[in-house]
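This part shows chain A:
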Amino acid sequence: MDVLTLIAKFGIYFIFAFTLSAALLSVTVQNIFHAALGLAFALMGVAGVFFVLHADFLGAIQILLYVGAIMILLIFAVMLTSHIGDASVHTSNRQVYPAMILSLLLVYLLVRQIGKVTWQLKETLTSIDAVEIGKQLMGPYVLPFEIISVVLVVALIGTIVIARSDS
Partner candidate 1 sequence: MYGFGVLKGMAVTFKNFVQSYFVKDRMVTVQYPEERLPEKERFRNFPFLIYDGTPDNLRCVACDICAKECPPKCISIVREFDAQGKPLKRPKIFDIDFTVCMNCGICEEVCPFDAIYMDHEFEIAEFGRFNELQYTKERLLKPEEYFRKIRPTDATRIAEERRKKEEKKAAAAVAAPSTTITPPPPQSK
Partner candidate 2 sequence: MIPLNHIVVFAVLLFAIGLFGTLTRRHVVGILISIELMINAANINFIAFSRYTKASPEVGQIFAVFIVVLAAIAAAVGLAIVVAIYRNQKTIYTDEIDILKW
């Protein structure tokens, strides 16, 4: 077994580890700005997983929308709300241990179930490119596409109404 196959086989586990540690960081660190940075890295890791799964278009969308737009919104919210000096405020509540137990229980149950299921796997893995997604979006899925556009517009207007000051 040479290096290339090793990389191809186990490279994704490094991405997994990177993503999970960034995600853990983003839910545990005290400084909320560092949490947002951790989320940015976790999202990039997820985009990496998408690239490995040959969903290039979605990986690009993930980076463009999540890292480029949603993260900016989050960071803006951090900046608009928290005072610059109060990085040391205790940012987690008293339910840390119950929450941990609950999460681990969820992981245990789901993993046990996943082990039992037999998936209906394809013989050959397929990957589809952006052109195909575009055709599908304009063809059979045009209604959900339109609805999501309307929802987006409504949400934008609603956001402006909520965030506008009352003056």
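Basis for inclusion: all candidates are chains of the complex that A comes from, given by their letters.
One rule holds in what follows: a contact is a pair of C-beta atoms (placed from the backbone, for glycine too) under 8 Å apart; a residue touches a chain by one contact, two chains touch by 3 or more; residues count from 1.
Please read these numbers as outputs of a predicted model, since none were measured by experiment.
Student: Which numbered candidate touches chain A here in the complex: 1 or 2?
Tutor: 2
Student: For the complex, give me every residue of chain A touching candidate 2.
Tutor: Contacts found on chain A: 9, 12-13, 16, 19-20, 23-24, 26-28, 32, 35-36, 39, 42-43, 46, 49-50, 53-55, 57-58, 61-62, 65-66, 69-70, 73-74, 76-78, 80-82, 89-93, 95-96, 98-100, 102-104, 106-107, 110-111, 114-115, 119-122, 125-128, 132-133, 136-137, 141, 144, 148, 151-152, 155-156, 158-160, 162-163, 165.
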